[in-house]
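Heads up, one of the protein chains got dropped from this complex, but the rest are sitting where they should.
Up next is subunit A:
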Amino acid sequence: MSTAVRQPTAARTDRKPATMGQALRRALRDALADDPAVHVLGEDVGTLGGVFRVTDGLAAEFGADRCADTPLAEAGILGTAVGMAMYGLRPVVEMQFDAFAYPGFEQLVSHVSRMRNRTRGRLPMPMTVRIPYGGGIGGVEHHSDSSEAYYLATPGLHVVTPATVADSYGLLRAAIASDDPVVFLEPKRLYWSKADWDPEEPDAVPGIGRAVVRRRGSSATLITYGPSVPVCLEAAEAAREDGAEGWDLEVVDLRTLSPFDEETVAASVRRTGRAVVVHESPGFAGPGGEIAARITERCFHHLEAPVLRVAGFDIPYPPPMLERHHLPGVDRVLDAVARLQWESGFTSGGRGGAEGRGGGAL
């Protein structure tokens, strides 16, 4: 499976491509340079530059106070970040892996998310919590969780997750600049994805809360985010190339899960009449349920078929040797598209007689 993300701009050959990790690093660097209130803190973020090297060189450039190795305690990191924010700083916290953010859950849910509300706006929490998340990297237990549903279920937190190099830079800058707390989920397996991107002239990215149509299409809309964006783009190509179905799939990259960009999603679904939501996180009570419900509420009379979900199974994340069976891949996405009741014949571009499932695309 390819994890390369198609960039909208045509590739220029005179520059070295940048990785998502490098763009994130550059965003932190520029934020530190632009605003003395910005402080980076976390485990191994100093000398080592983070286990994914996203903070590489920041301690050397800005000093240990601006990019600090903390003691090993996530509750402590988030709790002290609350205090720093109360005193006017703008903490950018790194959690080492998705599942290792859980000890900090109490601080995040009981304080970070509600401080603005309970103080009637007197104590905002301009804090960014960066969390590498998701699977597909062969990580052993506790290194591959998709934990977004927990954060989405917490009012007061913004939840942002980039899928491209350019968005990584733009969205992280926007997250750090936000006066509200942002859980910034970085899709681990896209850290090394590359694109033509100029750090000196970063592409303009609209701020938090704006989805984007990554690929135009007319048959159905794939709604996705983070690590599943490349999967959906690949599925859209396969559907087109395949010829037999000839589906022309639209792909919406949500980029921000909360606040949810209903406008972009609804406009797309109204145009195509069919939708599949795709994510790695378990399906039961996962983000797809919320998104499907919203689409149904807003686009009911435009829908040709029920909104379907392709998600991770409702199981603890599997061990490395079995993860390929869990992760939503191109085939599962296409299987779902095949079940969008094309036989009803309301729209052009459908095919007849696709019944049930059964791994047809295989």
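We adopt the following convention: a residue touches a chain if its C-beta (ideal position, glycine included) is under 8 Å from a C-beta of that chain, and two chains touch if they have at least 3 such contacts; residues count from 1.
The rule is simple: contacts and distances are computed from a predicted model.
UniProt lists the omitted chain of the complex under the protein name "Pyruvate dehydrogenase E1 component alpha subunit" (options: "Pyruvate dehydrogenase E1 component alpha subunit", "ABC transporter, ATP-binding protein", "Sulfite reductase" or "Dihydroxyacetone kinase-like protein").
Interface note: of A:Gly49, A:Pro91 or A:Pro187, the residue touching the hidden chain in the full complex is A:Gly49. Although one chain is not shown, part of subunit A still touches it, namely residues 43-44, 46-49, 51, 69, 71-76, 99-100, 102-103, 138-143, 284, 313-316, 318-322, 325-326, 331-332, 357-359, 362.
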